[in-house]
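Complex shown without one protein chain; remaining protein chains in place.
In this document, chain identifiers A, B and C correspond to the written order of the chains, with residue numbering beginning at 1 in each.
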Amino acid sequence: MDIDVLFFASLRDVVGAASISVQLPVPAGQRELLAVLGERFSDTVMQALQAENVRISVNKTLATQPLSYSDGDEIAFLPPITGG
Amino acid sequence: MDIDVLFFASLRDVVGAASISVQLPVPAGQRELLAVLGERFSDTVMQALQAENVRISVNKTLATQPLSYSDGDEIAFLPPITGG
Amino acid sequence: MHVSVRIQEDDIWVADEYRALRDRMPGTIGAIATFIGLVRDQQADDEVLSLTIEHYPGMTEQSIHTIVESAGQRWPLDDVVIVHRVGELAAHEQIVFVQVAAGHRAAAFAACEFLMDYLKTDAVFWKREATPHQTRWLESSAQDESRARAWKTPDPTEQN
Partner (left out) sequence: MHVSVRIQEDDIWVADEYRALRDRMPGTIGAIATFIGLVRDQQADDEVLSLTIEHYPGMTEQSIHTIVESAGQRWPLDDVVIVHRVGELAAHEQIVFVQVAAGHRAAAFAACEFLMDYLKTDAVFWKREATPHQTRWLESSAQDESRARAWKTPDPTEQN
């Protein structure tokens, strides 16, 4: 299945792209996603994506583990937020 | 000596005047002022002026007892205030 | 601290007050809290037709400056504007405007609320409310008094 993966703010800077498309096996969760990303990105990038303060959203909703992805999902890696 | 006496809000309504001039003996304090006002106003008015929540200002500063008045002073009877 | 206190019969032009603040403002200001009080058209289930506000020229301004000085001693403020109307105001009209600018939001919010609380209890104004059934002079409520008194006790959030 195909999903879109988005990177915001400092994570977009680290990854060097705002979004990528990836193909995942079915079924797939966060472990499968990280495995596919790990083939594409360096250890430095992967460490940044897996930092303790990074949250994951699925289709614009904050997600809690364990995650299970579906075809067409929009996954985002969100570094710490602050507005106002 | 001559002093001006001002009445605000509900007290002006009760007295029927915003300000009056009165002549006081020298020296004079609040007792002498009330005696002079008592000759002019009814018991109803005098009770209103001496209500517990009425404060006195002398020359636009809140006054504390005992008061001692000077020629030309501006005395005001202030009912409970509220702004905002 | 820039301070402006005005008592006026004229309406309050909020947009002009804000523009003037932005024009004179030093750049370290990061937070502006404002409050506008309006004449409510209802009070305790009775329709309010108008509110007539009276002041004691000279003494009223001084009473407000005293409140502003207390706020300035309590929080690091850069700019305070208070405009208070007097005269007869219809329902929905503006009564009072308080604008506080500070470096950070905690001070701006706290000072703005402090100023309003003390305007209710310590500013020399009198208000007469007219409804279809009666005209009466208002007093600050027990609630107003307790809100103002609450500022005199140490506030555990003040360090934030």
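To be clear about the criterion, a contact is a pair of C-beta atoms (placed from the backbone, for glycine too) under 8 Å apart; a residue touches a chain by one contact, two chains touch by 3 or more.
The shown structure was predicted, so the numbers you read here are calculated from the model rather than taken from an experiment.
**Q** Mind giving the shown chains that are in contact with the missing chain?
**A** Counting the whole assembly, the omitted chain is in touch with A, C.
**Q** Among C:Gln8, C:Gln42, C:Thr66 or C:Thr135, exactly one should touch the missing chain; which is it?
**A** C:Gln42
**Q** Out of C:Ile7, C:Ala33 or C:Ala123, point to the residue that touches the absent chain in the complete complex.
**A** C:Ala33
**Q** Please give every residue of chain C in contact with the chain that is not shown.
**A** Residues of chain C in touch with the missing chain: 14-15, 18-19, 25, 27-42, 91-92, 103, 105-106, 108-109, 112-113, 116, 143, 146-147, 150, 157, 160.
**Q** For the chain that got dropped from the picture, name the residues of chain A it touches.
**A** Residues touching the hidden chain, for chain A, are 6, 8-10, 13, 53, 57, 60-61, 76, 78-84.
Everything below uses one rule, namely that only the chains that are shown with their structure count from here on.
**Q** By the document's touch definition, which label belongs to this structure's chain graph: line, ring, star, complete, or other?
**A** other
**Q** Where centres are the averaged C-alpha coordinates, which chain has the largest centre distance to chain C?
**A** A
**Q** So, what's the distance in Å between the C-alpha centres of chain C and chain B?
**A** Computed from C-alpha means, the inter-chain centre distance equals 28 Å.
**Q** Can you work out the whole-Å distance between the CA centroids of chain A and chain B?
**A** Here the centre of chain B sits 77 Å away from the centre of chain A.
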